[in-house]
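A single protein chain has been omitted; all remaining protein chains appear in their positions.
Chain nomenclature is as follows: A and B, assigned in order of appearance, with residue numbering initiated at 1 for each chain independently.
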Amino acid sequence: MDALKLELKERIINALNLEDISIDDIQDNDPLFGDGLGLDSIDALELIVLLDKEYGIKLADPKQGKEIFQSVETMAQFVAANRTK
Amino acid sequence: MQKKVAITGMGIISSIGLSVEENFQSLISKKSGISDLENIQTRHASEIKVGEIKITNQELQQLLNLPVENTFTRTGLLGAYAAKKAVESAGIIDINEVRTGLISSTSVAGMDFTEKHYKKYEEHPEYQKYIQSHDAGDSSNKIANYLGLKGFVTTISTACSSAANAIMLGASMIENGYLDRVIVGGTDALSKFTINGFKTLMILSDTYNTPFDNNRKGLNLGEAAAYLVLESDEVIKKSNKKVLAYVAGYGNANDAFHQTASSENGEGAYLAMKQAFEKASILPDQIDYINVHGTATPNNDLSEGRAMNRIFSNVPKFSSTKAFTGHTLAAAAAIEAVYSVLALQNNTIFPNLNFKTPMEELNIVPETEVVQTEINHVLSNSFGFGGNCSTLIFSK
Partner (left out) sequence: MQIMYAISKFINISQDVVCENGKELFHNQEDTFAAFMKSVYKSLNISYPKFYKMDDLCKLAFIASELLLQNETEKDIALLFSNNEASLDTDLKHQQSIQNPDDYYPSPAVFVYTLPNITIGEVSIRHELKSESAFFVAEKYQTEYMHKYAEYLLKTNKAQKVLCGWIHFLEGDYKADFYLVEKMGILEHSKEHINNITK
C-alpha cells in the first residue's frame, strides 16, 4: 500500500503539472481539493483519466470522483480494491 | 450621434431546417433535430446524440454551385450557404455598393477535414490542398469570396459566444460609422476533435438534452451556420428596405472564474446582461422573452439561472432552443439570433423541449409549449469557454 501511495503521489504531480510540489509535500491524508493542493474540476477529470490509463478503472459519473479523490489515502484504497491493471 | 442598427436579412442552416422558414416550422411544431451520429466514424457514436445536418458535403457543394476542384471544408460550406441566403434575403444585388464587411466566427474551422485527411498527405498529395483550409480565417475568406465581398473581413474565435461577439462588433461598427453594412454570424461543423474533447470533459449527454431540468446530464453537440445582415439607418432610408428587427443592445463581460466552468452566481452572465440593458436603454421588465444559453450542463444552467434571478425581479418567459438543435458552438449565438428575430416577427415563444422536473435550486421554469404573446424585446445569452459572456437584445 505504501508503494502504491508513493506511486500515486508521483503520478498526480506529473499528470497535473504540479511543478513546485514534491512527493514529500503531499501527506497521505491531506485534502487534495479545496484548501489542500487546490486542485480544480479539470484536475478531477485528469485524475479520472489517470485511473483508467494506469489502473484500468473506468468511472462513468464524474461525481463519483468527490469521494475517491478526497486524499491520497482514499485514492489508494479505491485503486487497490478496483484495479484491473 | 449613434445610428440605429437594423437587421435586413437572415440565413440559416441547422439540423432543424435548411432555411429560415423550415427552422421556424420545426420550432413551432416541436420537431427536434437531435439524432444519432451518421456522417462521422467515431467510437463514441453509440454514446452520444447530436444535432447533425443530414446533408453530405457533396450535396452542399452542389447547392452552392461550387467547381469540383475546391478546398471548402464542411464549416466553410455551411457558412457560405447561410451567408448567401442572408444576403439574398436582404435583397442585396451589389454587395459592394456601400462599405460592407463580414465578421464571421468558428471554433472548428477546417479541423473537420484536417482530421480526416492529414494522414494521407504524404501518400496522396492531392489532399494537401486542404492544408490551407485549416485556419479559422480561411472559412471567413472563402465566405467573403463566395459572396463577392471586397470589404473588411475578420474572424472571431471566442468559443460558444463567438457569433454574439460578431453581431455585437458588427453593430458597433455601424453605429460608429465605420461600415454601412455588415454580415455577421458564425459556422461550425461536427468533428471528431470536438466530440472527443467534450467527451473527456464529461459534459456530453448520452440522450436528448434537457435544458434547465433538474436531472439534466449534459449537452448534445450540433452543427449549423447562420448570418444576419445589419445595415445602417441611412442605407435603409435610401433603399426603403424592410427591417426585420433591430439590434437594440449588447454586452460582453468576463466571468474570470475558470477556463471552462461558470461561476456559482453567474457573475459574467449578470454583467453581460446588465451592460446590454444599459446599451439598449431599456429595463429588465421590458424583456418579453429570453432565449437562454441553456446547454443542459449541470454547471451552465444553474449559473445562468442564478444570474437571471439576480437581474430580473420577475424572470420573463424563457426557453433554450438547444433541445432542438444541440449546441452548435461558434454558430450558436447566430442561429439563436435568427430565432430571436422570428420570435419578434411572429409574436411567438418557442418551447424548451424535454423539460420535466424543475431545478431544485431555482424557482423558475422554462416554457414547454409554443406561446403566442406580444413580443417587443428579446434577450439572447451566449456564454463561451474562457469566461466570455455575451448578451444581445433584439427589438421590433
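Definition applied: a residue touches a chain if its C-beta (ideal position, glycine included) is under 8 Å from a C-beta of that chain, and two chains touch if they have at least 3 such contacts.
Keep in mind the model is a prediction, meaning the values are calculated, not measured.
S.K.: Just name the one of B:170, B:268 or B:366 that touches the chain not displayed here.
M.R.: B:268
S.K.: Using the definition of touch stated at the top, determine which of B:172, B:239, B:265 or B:345 touches the missing chain.
M.R.: B:172
S.K.: Among B:30, B:99, B:241 or B:258, single out the residue that touches the unshown chain.
M.R.: Once the missing chain is taken into account, the touching residue is B:258.
S.K.: Any idea which of B:37, B:143 or B:159 touches the chain not displayed?
M.R.: B:159
S.K.: Against the chain that's been left off, what residues of chain B make contact? List them.
M.R.: Per the touch rule, chain B residues meeting the hidden chain are 43, 107, 109, 111, 115, 134-137, 152, 154-159, 165, 169, 172, 176, 178, 192-193, 196-202, 252-260, 267-268, 271, 275, 384-388.
S.K.: Against the chain that's been left off, what residues of chain A make contact? List them.
M.R.: Where chain A meets the chain not shown: residues 16-21, 38, 42-43, 45-46, 49, 52-53.
In this text, only the chains that are shown with their structure count from here on.
S.K.: What is the distance in Å between the mean C-alpha positions of chain A and chain B?
M.R.: 38
S.K.: Can you list the residues on chain A that touch chain B in the complex?
M.R.: Going through chain A, the ones touching chain B are 40-42, 45, 48-49, 62.
S.K.: Using the touch rule from the top, collect the residues of chain B that touch chain A in their complex.
M.R.: Contact set of chain B toward chain A: 200-202, 258-261.
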